[in-house]
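Here you go, one structure.
Every protein chain except one is present and positioned as in the full complex.
Chain lettering (A and B) follows the sequence in which the chains are written, and residue indices restart at 1 in each chain.
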Amino acid sequence: MSVKPEGFEPLIVAFCCNWCSYAGADLAGTSRMAYPTNVRIIRVPCSSRVNPSFIIRAFQRGADAVLVAGCHPGDCHYHSGNFFTRRRFTVLKQMLEYMGIEPERFQVRWISGSEGAKFASVMNNITAEVKSLGPNRKLRDAR
Amino acid sequence: MMGQSEKLQKIAAEALEQGQVTMVLGWCKKDFWWQAPVAFITDPASAARLVWDPFTVYNPVKYLLDNHHCHEKIGVFVKGCDSRAVNRLLQDRRLEREKVVLFGVPCDGKTDAAKIKAAFPGRKISAVSRVDEKLLVDTDSGTETLPAAGYLLDKCQTCRHPNPVVYDVLAWEKVEPRPGVDDARFVRVAAVEQKELEERYAYWLRQFDRCLRCFACRNVCAACNCRTCIFDQAEPRWIGKASDLADTLNYQIIRAFHVAGRCFECGECERVCPADIPLQELNRKLIKDINEYFGEYEAGLDPNDKPPLGTYRGEDPAGFDES
Partner (left out) sequence: MKRIGVFLCWCGSNIAATVDIEETMAAARKMPGVVYVDHNKYTCSEIGQAMIREAIAAHRLDRVVIGSCSPRMHENTFRKTVEAAGLNPFYLEIANIREQCSWVHKDKLTATEKAISLIRTAVAKAARSEPLFSTEMSIERRALVIGGGIAGIQAALDIADAGFEVDLVEKEPSIGGRMAQLDKTFPTLDCSACILTPKMVDVAQHGNINLITYSEVEKVEGFVGNFTVTIRNRARSVDMEKCTGCGDCYAKCPSKVDSEFEMGLAKRRAIYTPFPQAVPNKPAIDRANCRYFTSGKCKVCQKVCPAGAIDYEQQDQLVEKKYGAIVVATGFDTHKLDNYGEYAYGKHPDVITSLEFERLVNASGPTGGKILRPSNGQPPKNVAFIQCVGSRDKAKGNPYCAKICCMYTAKHAILLSEKVPGANAFVFYIDVRTPGKDYEEFYNRAYEECGATYIRGNVSKVFPDGDKLVVRSVDALSGALVELVVDMVVLATSVDARADARELAQKLSITTNAYNFFNEAHPKLRPVETQTAGVFLAGACQGPKDIPDTVAQASAAAVKVVSLLNKESLLSNPTVAEVDIKLCSGDMSCLAVCPYGAIAEKFIEERHGREIRKRRVAEVNTALCQGCGACTVACRPGAINLKGFTNEQILAEVDAICL
């Protein structure tokens, strides 16, 4: 039986679009590309389904970082969804940084269904970044 | 020469007499010298209640949401900012243009009563009037004269559209925007941007820690015109009802996001906030970013344009790592 490593293990909530990024995560799995267990994926049909309220809620409930991942612009299964994603989260991300949230805490990435390796490396990077930042206390419920 | 209040009274009385409208929204005087609340005038005789004075800051336009069903046509006096609220409601399809007659009132800025009070500590003020760029303050120890420009509401100091952008009738000649408003527009945003990350969080925490969640900022906002606000819903419960700072931050972030690309910078949210939270610093940050990323856009000027978050270009830049 292995022993749980000491130290801070961040919780990362990832919203992945069904057609690209979720498929990319599956490909990382079928290719046995290891990455840390810190990430939890919520499957959405399209990155344009991700409401900023979901992200703030995740921080409130204790997520140390939130990732939104979608198809590359121009490759959206629904043609234009990720173009709206790009505008919405460009605005939200700048606002969160302006309010003092570390840029690493909220990330948006384009990961295609063929980019299993990219999915794994994004997970590795975000986990490492957030580990070095430490637990998130900002935007978090007091309870 | 007819005074400005008389001009508004005449416009309202005529419109009511001729049956052009069945109600006029303007401003009247009530209990205190520093208030000029919105007046709902339905008969020509009452038009004499209407005033135009240094404190007619209130936006009558949002009251149309409650009243436009009951009237064939409503006349509304609109300052520059109020007229952009009309465009906001038109674009949001909450109002039909033919339901209103817009009486445009070019506005040279409204006066901040608090600044006047601060100028005369210990003295009782009975009335304040304005003549061109001078304020005449009647106090218990005589009438004093102040330069109007020094006692403007903060929001009026950065007003880019003092003249109505949409109107049917204009009460008097248009005025020039105050010099330097363009430079002043993002000064406060830039000041916050220049702070260090942790300092920014501490700054905003200090601000929002005062928030009572009274929702005055939302209720006064013409861009916040949903029939049922998301924050008033029970299922799903988007934010907690308890007084938790995290819920307050959630509310304030989402409120700002919901007016992103839609806020027309009237500054009423900040003015009405009982806790003096600098909400314009948040709203204008979004405007500044939208301008920088997706091209210059000013809300409330053309009800037929496309709000920036409701459209896109394939070649848009992103504010995150697109690699």
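The working rule: a contact is a pair of C-beta atoms (placed from the backbone, for glycine too) under 8 Å apart; a residue touches a chain by one contact, two chains touch by 3 or more.
Note that the structure is a prediction, hence the values are computed from the model and not measured.
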Of the residues listed, A:41, A:67, A:108 or A:122, which one is in contact with the missing chain?
A:41
Residues on chain B that touch the omitted chain in the whole complex?
69, 92-94, 225-230, 233, 235-236, 238, 258, 306-307, 309-311, 314
In the whole complex, what residues of chain A lie against the chain that is missing from view?
1-4, 9, 11, 13, 18, 22-23, 25-26, 28-30, 32-37, 40-46, 48-54, 57-58, 61-63, 75, 77-81, 84, 88, 120
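Throughout what follows, only the chains that are shown with their structure count from here on.
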Cα-centroid distance, chain A relative to chain B, in whole angstrom
37
Chain A residues touching chain B - in the complex, by the definition given at the top:
52-53, 56-57, 60, 73-74, 80, 83-84, 86-102, 107-110, 138-143
Touching residues on chain B, where the partner in the complex is chain A:
192-193, 197-205, 230, 238, 240, 244-247, 249-250, 253-254, 256-257, 260-261, 282, 285-286, 289-290, 293-294, 308-309, 312-314, 316-322
